Every structure is written in structure tokens, then in C-alpha cells.
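Accompanying notes for the structure given below.
The complex appears here minus one protein chain, its other protein chains still in place.
Labels for the chains are A and B, by order of writing; each one numbers its residues from 1.
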Amino acid sequence: MDATALLESTGALLPHLTVLVTGLVILTLDLFLTPQSRYLNEVVGLIGLLVAFLFTLSTAGAPRQVFMAMAVVDYLGAFFNATFLLIAALTILLSASYVRREGVSAGEYYALVLFATTGFMFVAAAADLIMVFLAIETLSIATYILAGLLREDPHSQEAAFKYFMLGALSSAFFLYGIATIYGALGNTNLVNVAQALGQGDFSPLLLMGMALLIVGLGFKAAVVPFHMWAPDVYEGAPTAVTAFMTAGPKAAAFAAFLRVFFQGFTTPDMVQHWAPIFAFLAALTMILGNFVAMAQQSLKRMLAYSSIAHAGYAFVALVAHNTLGASSILYYLVAYTLMSLGSFTVLMVVARREGPLYAFDDYAGLGTTHPLLAAMMALFMFALAGFPPTAGFAGKFYVFSAAVQAGYYWLALIGLLTSVVSVVYYTRVVMLMYMREPNGAQPIPRLAPTTMAVLGITAIGILYMGIFPGGVMRLAEHSVAFLFQAKM
Amino acid sequence: MIPLPHYLTVSAILFTTGAIGVLMRRNALIMLMSLELMLNAVNLSFVAYARLHQDMGGHVFVFLSITVAAVEAAVGLAILLTIFRTRATVDVDNLHLLQR
Partner (left out) sequence: METFLFWIFAIVGVGGGIMVVFHRNPMSSAIYLVVTMLCLAGFYALLAGPFVAVIQVLVYAGAVMVLILFVIMMLNLREETLQREGGMATWILAGLIGLVLVVAVLPPFPRTPAGTPPPEFGTIEAVGNKLFTMYMLPFELTSVLLLIGIIGAVILAKRRML
């Protein structure tokens, strides 16, 4: 690769590099900060993310492969990058008070969050299976460390270990899948894979490879039956990290699914193999996630299962291999990110030190003691349940419409029924807040401005996307248009 | 000359053995070593396929895979150490705080 190509490629990947460099800067800067000036960590982080966002806007364009066909820069990548940058920014904001409260080493924490975000962005920019693998490993290992960051807390240790063990197991399956595809086709570039499949190159090895890839990515997205790690890990990890984990790695896993299956295994005879599998997994996930969520005693664990259920809804959109399916996944991921980050922030604020972790009773009478906070939580709960005019409703509407359009009526029906079931456990929280007396427990400390900013941004975002869904949907459709152009 | 499928069969056997180890053993260190066994098995597949296609890409993948495995081992051991400090054992059956 000569110098001009190198410069051009680097320029195309500037958003990713910026996030990486910001992480490095924070890591070094933290050595020189005093406790009074610690806030500079967050400031530098946010500035870096803003710069990366500007670069994302400037590099978005028609699809082009860079770095010797290892990475691809296009509108789809830009959309995902914007989503990941938003996740990172909100995480930095909501972690600000958490990091100080728990005494976690801030520099490394933010650096790891930013490195994980770099991993997310590289997943969305991957043009080759090996890049997907490495990017997933980057984000995964950063997240394993984040989950275990409260070193003295046995819950955190346990969460980190379980996450690591099952995450590494899934990586091994994924890698075996890559090896099998490599063996069948001699190539791991996704576009080349699609071309080879289009020419009728077919062998049973491909199916085996595809199955292994599904297993590997399924773990990361926490779809049933690969979800076993998620409730324990989400419950045990530090709450700010859990908020990050339910948003970022999950969105990145779906980005990987989109790249691998909508760009790679995209020929009709391949689609007819994986779409039914996806439908089956989606149904299982929606059913199990919602029903088990009802039985939980801890709000954090309930939200963990709800997160699994939402991955199921998003998976339904993957089944529909058309423009509406792909764009509704993008919309849903943004909506879900906002809902999840918002609700976990409230969780983080209301958490008690003594007593059962994240018990429902902490929320009794919140409507009277902290009306604004309770209103936010009510909004998040309604959004997750899918009430209009929230983004949750619009997201589910698009996703189920995509399934219907593709002919999967039964799947949309299961989605609707399980959504109705979910209303039960979401409104339970709302009723607790407004219809029970406050139980005189330890008062909630005043919210830091950063936390209030997170709550405000997510709440406004949910309402905006719910009332005016067209804006984001149009962006999403524009991003996925190229995936289906060649077909017609 | 050894036909290619023989190598692939060995790889599959090692992979499955490693998977059994990760899922069945209680000792965290042995789980970690079983994981390394799985990754080694995949590397063997890569080299075998590289030989088939006469493409160096497979060897590069192995190089990167070994690096990733080393990082995973390091981080996994670090996590294990935090557990061991509190509980003085690496028996994963003791990790039951989060079961419900």
C-alpha cells in the first residue's frame, strides 16, 4: 500500500482514530490530575467524542473499502458510529458521579470505555471477518475488565469472571466459524464472500461456518439460548458499566450481524437458510426474556431480562431481509440505547448501599419524594413497554411491520403478545412509585448535573423519536439503501 | 501424504474436548486452559486450510489469534486473581452470589 492510499485510508477512519487517541490522552492525563481537577477526564472525553462525531459526518459517503479491503466506510458505518458515540458520551456523563462515589480509578475507566467504543466502531466498519473478530475481541476484553472494576466487590468479580468465560467461549466458536468459511471459500472479505456465493459456490462447510458464526454472535447479543451469562453479569457489574454493556456491546453485536449476514451471506439461497433460524431464536428470546422478567425480585435483574427481550425484538427485524428490516433495526437500536441508558441511570441513583441489592421497595413512593425522577422513570418504563408516543412504540411498530412485510406473521404476533406481557412488569414499577407510600428509607443524594443531563437527553430523545420518528428512520433508510440496491 | 481432512478431524476433536472442559470442569484454571485448547484447535484449522488454498492469510490469522489468546489469558488470570483474593479458592461453584 503506497503513501497516498495509506493517508486516504487513515483519513477515512479518523473517527475511530480520534476515539482511540482520546482514550490514550485520558490515560496519560490522569497521571497528572489532582482530585479537584478530575473533571478534566470527562471534559477531554466529551470533546474527543465530539470531534469524532464531526469526523463521522465528514467521512460518511458512498461505500468504499479502505486499508486493503479490511475496513469499509459508508453511511451505515456512519450511522452506527453516531450511535456508538452517543452511547459513549452518555456513559461518560452518567459515570461521572458513579466513579467518584465508588472510588474507581477514573482514568482507566474512561480509557476502557473509549477503547471499547473504538471496538464498536471498528465492528461497524469491518469489511473482513477477521476485522469483525478483532473488533469484537477489543470491545469484549475492555468490557470484561470494566465489569470487574470494583475489585473488592464479590458480585463484580463474579460478573467479570462469568462474562469472561462465556465471552471467550463464544469468541472461540466465532473464530472456528471464520476458519470454516476461510476453508470453504479461501477468502474472508465479506463482499468477496457474497460474490462467491452469488456464483453458486456452495458446500456444507459454509452452513457449518454460518452456524458457528451465529453461535458466536448470538452470545454477544444475548439471544436465547446463548443468554445464560447476561442476567448474572448485568446484575453483578457496577451499574454504570451495566448501563454501558446493555447499550454498546449489544448494538455492536447487531452491527456485526448486519455486516456479516446482510453484506456477506446475502444471496437468496443463503438467506433462506439463516432467516428461519433467526426467526426461531427471536421468538425464543422474546418469550423467555419477557416471562422470566416478570418473576424477578431485583429491579436490576428485571431490567437485565428486559434487555434480553429487547434483543429479541431487534432480532425480529433481522429476519426480514429487506430495507424496512434493516432500517428498523437501526432505529430500534437507537431507541433502545436511550431507554436502557436512561433507566439504568435512575437505577444507579436510587440504589441503596445496605439491604437487598436494587430491591423494588426502594422505589416505593418515589412519586411523592422525587417527582421529577419518578416521572423520568415512568417515561422509561412506558417506553420500554412500547407505549405511544415513545420511541419504544415506534421501534416495535417498525420492527413488527418489517416482519409482516417479509411474511413472518407468526413472529410479529409473538412479538405483540410478549410486548403485552411486558407491560405487566414495567407498570409494576410505575405503580410502586405512585401508589405506595414512601417507606422512609435513606434519602437519595442530590443529582449531579451530569446525571441530570443524561436523564434529560435520554428522555427528550425518547419523546422526540416517538413523536417524530420520520427523521431518524429516513437516516436509517439512507444508510441501508446500498445493501439492497443490486437486488432489484 | 496426509489428506487434509485428517488435520481437520484432529482440530474438531480438540475443539470439542476443550468445549467439554470449559463447560464441565469446576476449577477456573482448568476452564481457562480448556479455552486455550479450543483456540489452538481453531489455529490448526486455519493452517490446514491455508495449506489447501496456498494462501498466507491463514498463517496471519494464526499469528493474530495467538496474540488475542495471550491477551485473553492475561485478563482472565487477572480476573481470577481478584476472585482468589476474596475467596481463597478458584472453585467456580463458589460463584453463586448471582444465582437466583
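Keep this in mind: a contact is a pair of C-beta atoms (placed from the backbone, for glycine too) under 8 Å apart; a residue touches a chain by one contact, two chains touch by 3 or more.
The shown structure was predicted, so the numbers you read here are calculated from the model rather than taken from an experiment.
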Candidates A:T22, A:N41, A:T91 or A:T138 - the one touching the absent chain: A:T138
Residue touching the undisplayed chain, where the options are A:T28, A:S105 or A:T368: A:S105
Residues of chain B in contact with the chain not shown: 1-21, 23-27, 29-30, 32-34, 36-37, 40, 43-44, 47-48, 50-54, 56-57, 59-60, 62-64, 66-75, 77-82, 84, 90-91
Interface with the undisplayed chain - residues on chain A: 1, 9, 20, 27, 67-71, 103, 105, 108, 111-112, 115, 118, 122, 128, 130-131, 134-135, 137-138, 141-142, 144-145, 148-149, 151, 160, 180, 184, 203-205, 208
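The criterion applied here is as follows: only the chains that are shown with their structure count from here on.
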Distance between chain centroids, defined by C-alpha means - chain A, chain B (Å): 26
Residue ranges of chain A touching chain B (in the complex, touch as defined): 130, 133-134, 137, 141, 144-145, 148, 151-152, 154-155, 157-162, 164-165, 168-169, 171-172, 175-176, 178-180, 182-183, 186-188, 231-232, 235-236, 296-298, 301
Contact footprint of chain A on chain B as seen in their complex: 8, 15, 18-19, 22, 28, 31, 35, 38-39, 41-42, 45-46, 48-49, 52-53, 55, 57-58, 61, 64-65, 68, 71-72, 75-76, 78-80, 82-83, 86-87, 92, 95, 97-100
